[in-house]
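Just one protein chain is left out here, and the rest sit where they should.
For chain A:
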Amino acid sequence: MLVKKAVGFTPALADSRWVKGLLIATALAFLLLFLVLPLVSVFVEALRRGTDAYWAALVEPDAVAAIKLTLIVAAIAVPMNLLFGVAASWCIAKFDFRGKDVLITLIDLPFSVSPVISGLIYVLLFGLHGLMGPFLKSQGIQIIFAVPGLVLATVFVTFPFVARELIPLMQEQGNEEEEAALVLGASGWQTFWRVTLPNIKWGLLYGVLLCNARAMGEFGAVSVVSGHIRGETNTMPLHVEILYNEYNLVAAFAVASVLAMLALVTLVVKSVLEWRFGAELAATRH
């Protein structure tokens, strides 16, 4: 008689409960140690002397100037990279041309170059003793140690975010829907607005959020071109550093907490959008 034993039978992909538990615990411990703990400590440090001190550090004129400057820089840099990112990924994903690989590599360049170097490049180009410095000075244009320099450095550093998000998405979606739109009589613009853009809007949003987070948080490149003029060319991350170096810990952490909150808001916005439009998101995937 044939006896079937079910005891030794384990599905190929099911690990034992023990392994599963260990993996989950490791991941959680890691998250707690490296993400949650630092974040919490920022807020704890910021509120160490109570809410009054916290508030005072934020409404202090230099802090307000730093917050304003950060918002201005992001408000210029993000739309620029949005425009560039969409244009670049459109031409990379939808067309074949010579030098495409070079272009893709160039887009990745800011990721591989140290931000300090990218800041330095602008100083060498536009600084007083730089390549174009004398010309700019004679025209009365100041780029380095002024807002234009900050914007340039930020644009450079956050350059790949939107394009990197969109290129794989657009490549996967192919050209057929655009071709269908053209044959149906749509113009190039109509095709872009009505077919391409709706198909990439989630990827685009995600890219813009990441780009924005980085634009506000960028330190290295901005630090080189800023000149650290208090109340004038200090963005929030630079302001935090100055306060920290002055042992003004409460103020430093208070400003840092605002930056951290910007990141949290970004995350929340993304989650809410995903939750709100989840069904539509699923429907537009294959």
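Here is the rule we go by: contacts are C-beta pairs under 8 Å (C-beta built on N, C-alpha and C of every residue); 3 or more make two chains touch, one makes a residue touch a chain; residues count from 1.
Basically, contacts and distances are computed from a predicted model.
Enquirer: There's a gap in the complex where one chain should be. From "Aminomethyltransferase", "Tryptophan synthase beta chain", "DNA modification/repair radical SAM protein" or "Sulfate transport system ATP-binding protein", what does UniProt name that chain?
Expert: Matching the unshown chain against "Aminomethyltransferase", "Tryptophan synthase beta chain", "DNA modification/repair radical SAM protein" or "Sulfate transport system ATP-binding protein" yields "Sulfate transport system ATP-binding protein".
Enquirer: For the chain left off this view, which of A:142, A:199 or A:266 is in contact with it?
Expert: Once the missing chain is taken into account, the touching residue is A:199.
Enquirer: Among the options A:44, A:117, A:141 or A:180, which residue touches the chain absent from this view?
Expert: Answer from the full complex: A:180 touches the omitted chain.
Enquirer: What chain A residues would touch the chain not displayed?
Expert: Residues 176-177, 179-187, 190, 194-195, 198-199, 280, 282-286 of chain A touch the chain that is not shown.
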